[in-house]
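Quick one: this structure, given as structure tokens, is what I'll be asking you about.
Apart from one protein chain that is not included, each protein chain of the complex appears where it belongs.
Showing chain A:
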Amino acid sequence: MDLLNYAFMQRALLAAVLVGITAPAIGIYLVQRRQALMGDGIGHVAMTGVGLGFLLSWSPVWMATLVSVLGAVLMELIRWYGRTRGDIALAMLFYGGMAGGVMFINLAPTGSNANLMSYLFGSLSTVSQSDVTAICLLAAFVVLVTIGLRRQLFAVSQDEEFARVTGLPVRALNLLTAVTAAVTVTVAMRVVGLLLVSALMVVPVAAAQALSRSFAATFAIAVAIGVTVTISGTVTSYYQDVPPGATIVLLTIAAFLLLTALAAPVARRRARALEHAAGDPAECVIPEKVPAGRGSPDGLGV
């Protein structure tokens, strides 16, 4: 394990683990409320923040956090008030955010498109000490919200209308979800990049769903998958000189395919056990004519 001797690898691995935890942790609520692509939209908006950070010579990470939080709040407001034109408004927000990022970074004296690329697709080896501090603080916030308020966020994401009648502050919780998602995007920005963030929020959750029946188990499995792929992706990129962000995302998709393939027999066994418990016969019992009728098409085909 000589890679741990390098300070930049220690920072990279720490950032990777934090992203592996936080992205699925907030992503599960986005998937639950069927807003799986929200992370992608916030990622687009965050580009303006990165560009502004370069232009104003502030920390791009903190500037991206600020802008993406504003963008996420704006999206939530559009969801409340924007009636039929809501999707158009969102599209303008997303692409405006992306165009703004490209524009600002080109206006900035220190910025170049190469700089922007490192934020778009991640650049683990250039994660600085101050980036790590920011990532740790932001990740702590995300973990606190997604675990501490899990019952409230579950209720709101499962059925907003019902949650309102239990007296939960639905709007505040929706805003908190949006802000937390925005924070997660900026946490993950240095590791997998703004354009690939959404994959780490959504795909581990989708993979975990293949195995689990409960929300709690889905949460745990998704985070476990997230941490596994971010660590193995980072390590792979150290030895093989491949881009870590892309490696992590491809590994996540591989995990999804593997688990989905594995889950089919598990689900079948589970269904059989359930039938057994219910005392249902394993197959339909209409013995006489059905097999003959079923068997004939094969014979006719010849």
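Worth pointing out:
We adopt the following convention: a residue touches a chain if its C-beta (ideal position, glycine included) is under 8 Å from a C-beta of that chain, and two chains touch if they have at least 3 such contacts; residues count from 1.
Basically, contacts and distances are computed from a predicted model.
Within the choices "Beta-propeller fold lactonase family protein", "Succinate dehydrogenase/fumarate reductase iron-sulfur subunit", "Na+/H+ antiporter subunit D" or "Metal ABC transporter ATP-binding protein", the name that UniProt assigns to the complex's undisplayed chain is "Metal ABC transporter ATP-binding protein".
The residue from A:Q10, A:N106, A:S125 or A:S212 that touches the chain not shown here is A:S212.
Listed residues A:L13, A:I26, A:M47 or A:M75: the one in touch with the omitted chain is A:M75. Think of the hidden chain as still there; on chain A it touches residues 28, 31-38, 41, 75, 78-79, 82-84, 86-87, 90-91, 149-152, 154-155, 157-168, 205, 209, 212-218, 274.
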